[in-house]
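One structure below.
All protein chains but one are shown at their positions in the complex.
Letters A and B mark the chains as written, and numbering starts fresh at 1 in each.
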């Protein structure tokens, strides 16, 4: 990957690791647990993608920056969590940015590995939401992204832009920017307008 | 795989996805969560098997039918769940059929990949029960198949028939039918006679 994608990837890892580490602090994990939960949240989605597409060992294990970033994020969360709590709204913003970055970067990687468009888009979504699902499993709570919140749909939208331009033969690296921006914008709207996806119980009145 | 094994595989995926999606509806997941839970239940066992035997990316990601079937199953569960609740007894029957199909198909695939008989049979059992275990993890409940019910043993019986005929050099594709039927029959018996495997507490009276 070029320098820009790697930088975007590391930013995404940092913000996700921060969200995982903050959860670890809240549920009274010790510092080792906080680092593990942060690293799993930041790296888990990409690792699952790499294992599934057969790119082992995952990039996260062959590039020290991918390991250093979540550790730093976890230590920041551990030390400054009372201040971070005050800015938790901004953490949601960062999380949305991570979602946008991961869904497009994950999709592109899967396409480069020869996956078809639909599986590649799903790999992008997995990259984006996988870390959060693992975080919630380790924290012994039902995965937030499956239960509430419009979260996976913006990721799917960003991934779809990438595969459509790829299939049309007009994909260039800069496409990642508007594709990620679309995901981030949709996620912002979903948070601020409190969108929610339909539930089966909503149908009962039919 | 030939047309018949693929068709059996897709039927198994459909019924397992249905069971996962119905659980998602019951625990109030939104529609995205219901689709994810259905897909994980239908495809998870096969994906774990493929990752473990080194067949990546898993077939589920290279064949669109493997992705379409669980989505359709989830939408059916989402829309028609009040009617499905009335036929939940039949869902158990379908689930038993999925168990029988997956345990023999998973075993055969592992044998084709060069695994020894015992590991191959275990891969068959993993294919059959893995999706249900992942479903329960995501729903934050203890895996049903480990806690109650004679569920893994019928799968092991079906897988054993496949590896025995394979080792004896008399394996033909049609062997899958009686092997799956044995598993399904044992599972039916276990359900109707309320068989249960021994628990350690049962030994206390010794």
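The criterion applied here is as follows: a contact is a pair of C-beta atoms (placed from the backbone, for glycine too) under 8 Å apart; a residue touches a chain by one contact, two chains touch by 3 or more.
What you see is a predicted model; the values in this text were computed from it and never measured.
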Field: Given A:6, A:31 or A:185, the one touching the chain that is not displayed
entry: A:31
- prompt: Out of B:7, B:68, B:146 or B:177, which is the one that touches the chain we can't see?
  reply: B:146
Query: Contacts of chain A with the missing chain: which residues?
result: 24-25, 27-34, 36-37, 47, 51, 56-58, 61-62, 64, 67, 78-79, 81-82, 137-140
Message: For review purposes, identify every residue of chain B that touches the missing chain, sorted by number.
response: 51-54, 113, 115-116, 118-119, 122-123, 133, 137, 140-143, 145-148, 150-153, 196-201, 203-204
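The rule we apply is simple: only the chains that are shown with their structure count from here on.
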- request: Would you mind reporting the rotation angle for the C-alpha fit of chain A onto chain B, rounded to the nearest 5 degrees?
  value: 120
Task: Would you kindly tell me how far, in whole Å, the mean C-alpha position of chain B lies from that of chain A?
output: 29
